[in-house]
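Yeah, one chain of the complex is gone here, protein chain that is, but the others are all in their spots.
Should a chain be cited, it is by its letter among A and B, assigned in written order, with residues numbered from 1 in that chain.
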Amino acid sequence: MTGTASLLRTTALSAWYGDFQAIFDIDFEIGMGETVAVIGANGAGKSTFLRALAGALDTRPGMLSYDGNDIGHLPAHEVLRRGIALVPEGRKLFQSLSVEENLQIGGDHGRTGPWTLKRVFDLFPVLAERRVQPATSLSGGQQQMCAIGRALMANPRLLLCDEISLGLAPVIIRELYERLVTIAAEGTTLVIVEQDINRALEAADRFYCFQKGRVSLQGPARGFDRQAITAAYFGL
Amino acid sequence: MNESQVSASPFIVERSTRVSQVSAVVATLGLAVLISLPYWGSTGSMRLIAEMAYFLALAQLWNLLAGYAGLVSVGQQVYIGIGGYVLFASADWYNVHPLLAILISGIAAAIISLPMALIVFRLRGAYFAVGTWVVAEIFNLFVAQVPKLGGGSGYSLTPDIVRSVAPDRAVREMLMYWMALALSVAIIAMVYLLLRSRHGLALTAIRDSESASESLGVDTYRTKLMIYIVTALCSGLLGGFIFLQKLRISPESAFSINDWTVVVIFMVVIGGIGTMEGPILGLLIYFAMRELLADYGSWYLILLGVVAVAVMLTAREGLWGLIAKRYDLHPFPVRRRLVRPPAS
Partner (left out) sequence: MSWISDIDWAGVLIQGALIGGLYALFAIGLSLAFGIMRLVNIAHGDLIVLCAYVAMIVVNATGVHPLWSIAVVVPVMFVAGYLMQRSLLNFTLGPSILPPLLVTFGISVIIQNVLLEVFGADTRRLNAGAMETASITLPGDVTVGVFPLVIFSVALLSLGSLQYLLYRTKLGRAFRATSDDAGTAELVGINNRHLYCVAMGIAMAFTALAAVLFSIRTSFDPSSGAINLIFAFEAVIIGGLGSLWGTLVGGIILGVSQSLGGSVVGPLVSDLIGNPVAAQWQILTGHIVFIIVLIVKPDGLFPRIRD
């Protein structure tokens, strides 16, 4: 941590899908305003981890501490109200809602703050052009922008981004990551889940590497031994 | 779990248990007692046992349909009704012997079920349920339009036809009783063997995940269609028999959702859907409630409804499921179970 106050801390966080345990005893911490990357191979438990933070999976009381409060037992909609928003893997836009409605619904149940429809449109002008179109008519990159915008509309203190680069062209990915800088500059704390190590480390202050549902390595994002990361990533 | 673990499995597939062997003996003895009932029991008890027998058969059929094939029909009364009317028509119009006419009832129901399946199978899930009901209503209304079948008010078998079953009334009662037993036992045995067969395995796969079993090469449509037609056949046989026993038929009684479907569903749900044992338990509970609350109008139905809702909300495997889980009891196993072989 970079000396700032802790915003979210997990203690021995475990989560299950039915009988299948996907993550084991994860100790994680993120400070106010920090950007932390979570990297790892496919199936390492990264998405599960984010979903657990967002309240979409059952976790036990005491495992999740947010802003000094225990949120381990709260359902997702309560977690969102307290300022944690997730940009889900695969974007998951609402198909029968227009672009604008997808953004609006993000704000309907969130907190008030700097992010409004107008500011999201400023951030992603292409969405303004297509506001009345169905969300499914957007290109992959635009859909990802819409998904990020939807999460921003809730004015989260902690924004969780799950593989926002998945399936997108490098030029689009670069654009998305530039926008993340703008978002972080508003004081939003960010957790970025990525498979692409370089991309993630470039954007983050610190990183956690997951392997088979456990933290295999953590440290500052810059100046870290690449070989150690590769080993922790693949479990070699 | 990886593959090496499976191939070096310390488990064996077990299809019968000690309990199931004991229960087979008990069932055989029980059946022997029931077969001898006419020699020592009253006519009233014979009628009650016969009714319980064919309701158990109906319950097992619905269980096969809904609990295994995932075809939640609330329109099975249509095949009871068709069976009944075909029996009346063939005995009355063509002078077919009533016992042979029961067979024709079953075959007719099976034949009609094929085009019906092609229509109702277009509806998915819960809408399938309502669709089957509409089809039953159509038959109900349609039969009421046919004067030769007694129209809306119904129709009785002539004394000649009744006497052709057996001239003596007492003999007839015995004969009908044994037929109820034979028909029901045959149907239940058929369901049991079907579930233990290759088709049973396919059915269980469909029940657990339709898409997954399709990707594993189970032809779900054909399997479901087969089950639908088989249950129609059996329901037609039972319908023919039931109305031969009742001697009188009307559209309302023949296509009654309350008599032939509601109570059957309650039996299966309360006892435990998707098991062979559940419907037996459900049957006993249903008849116990009906006899105990006989003087209180339809309160037994209300009570059954409440129990069924409560079971669905709190113990989806039914009362039998609770017992089986608690004591690991499987008297009529249709599943393949993995067990460790006894140490040799």
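The rule is short, and it goes like this: a contact is a pair of C-beta atoms (placed from the backbone, for glycine too) under 8 Å apart; a residue touches a chain by one contact, two chains touch by 3 or more.
Keep in mind it's a predicted model, so treat the numbers as computed, not measured.
Trainee: So one chain is hidden, and I want to know which residue out of B:Leu157, B:Leu181, B:Ala254 or B:Ile273 touches that hidden chain in the complete assembly.
Mentor: Missing-chain contact among the listed residues: B:Ile273.
Trainee: Kindly state which of the options B:Leu34, B:Ala53, B:Val74 or B:Leu157 is in contact with the chain not pictured.
Mentor: Considering all chains, including the one not shown, the answer is B:Val74.
Trainee: Out of A:Ala54, A:Cys146 or A:Leu217, point to the residue that touches the absent chain in the complete complex.
Mentor: Among A:Ala54, A:Cys146 or A:Leu217, only A:Ala54 touches the chain that is not shown.
Trainee: Residue-wise, where is chain B in contact with the chain that is not depicted?
Mentor: Within chain B, the residues that touch the unshown chain are 66, 72, 74, 119, 122-127, 129-131, 133-135, 137-138, 141-142, 144-145, 147, 151-152, 257, 262, 265-266, 269, 273, 297-299, 301-302, 304-306, 308-309, 312-313, 316.
Trainee: Provide the residue numbers of chain A that touch the chain removed from this figure.
Mentor: Residues of chain A in touch with the missing chain: 54-56, 75-77, 80-81, 85-86, 88, 92, 94-97, 101, 104-106, 108-110, 150-151, 154.
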